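Below: the structure, in structure tokens.
The other protein chains are all here in position, but one chain of the complex has been omitted.
Right, subunit A next:
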Amino acid sequence: MTRLSDAFIADRPALVCFVTAGDPSVAATPAILDALVEGGADVIELGMPFTDPMADGPAIQAANIRALEGGVTTADILRIAKDFRARHPLTPLVLMGYANPMLRRGPEWFADALRDAGVDGVICVDVPPEEDDALGPALRNAGIDLIRLATPTTVGTRLGTVLNGAGGFVYYVSVAGITGKQQAQQSSIEEAVARLKGATDLPVVVGFGVRTPDQARAIGRVADGVVVGSAIVEIVADHGTAAAAPVAAYVQSLSAALADARKVSA
């Protein structure tokens, strides 16, 4: 068992929470991560800022800019991760971001640095299975899960391609689009989750466009986990260095909704 797989054994869907590292500052990030855990997050997704986040909507784009303007570096992100691991030995931590910052010093360097920092998995938006050689082997050799994304366009035989080499969980991107925009129809999510669960034993987690406890509860009835990102990032944008308390309160409302998600049958 790994920290990541342990996050999905509870009798309720896992809550996966995203924030951008270094937003609003490197110094403020640890308290925000602690707030996610305090509010009930089961998995932490820590965004690695990038100058060109082409899969992200306005909220996370702005977070990337704030973080980079605040001077966050790769070394800062690794230190944030390592310190988080020391404070929270059991909470899985996943890095999410884009290929270029991850590959800058070579995939082996990156994988070793993540292992040293106690990071459990990586989501890389722009390394699809076709380019797995660029990152996948190095991560797997270091014992780090490469979490793959499936989308509404991942159909037919392609699903097998995506699942080959996948680890941790499968992240279902519920809308063809960018982060934080529209939400998918519940029926299309249910259909996709059923299809994915028929093809893999990995937990299936649903994200993109999830904002309210009710949405999270509805998705949690069918999925193994729910990702919330842009909505948390917007709280950080509004409250800056004082964001920890409102973030904890918001995450608490999500985790409370997920706690009873499976008590009502789908």
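Keep this in mind: contacts are C-beta pairs under 8 Å (C-beta built on N, C-alpha and C of every residue); 3 or more make two chains touch, one makes a residue touch a chain; residues count from 1.
Methods note: contacts and distances are computed from a predicted model.
Q: Of the candidate names "Chemotaxis protein CheA", "Tryptophan synthase beta chain", "Amidohydrolase" or "HEAT repeat domain-containing protein", which one corresponds to the UniProt protein name of the undepicted chain?
A: "Tryptophan synthase beta chain"
Q: Using the touch definition from the top, which of A:T2, A:T151 or A:Q252 touches the missing chain?
A: If we include the chain that is not displayed, A:T151 is the one touching it.
Q: Using the touch definition from the top, which of A:T74, A:Q183 or A:Q252 touches the missing chain?
A: A:T74
Q: In the full complex, which residues of subunit A touch the absent chain?
A: Answer for subunit A: residues 50-55, 57-58, 61, 65, 68, 73-74, 98-104, 125-128, 130-131, 134, 148-155, 158, 162, 173, 175-178, 181 touch the chain left out.
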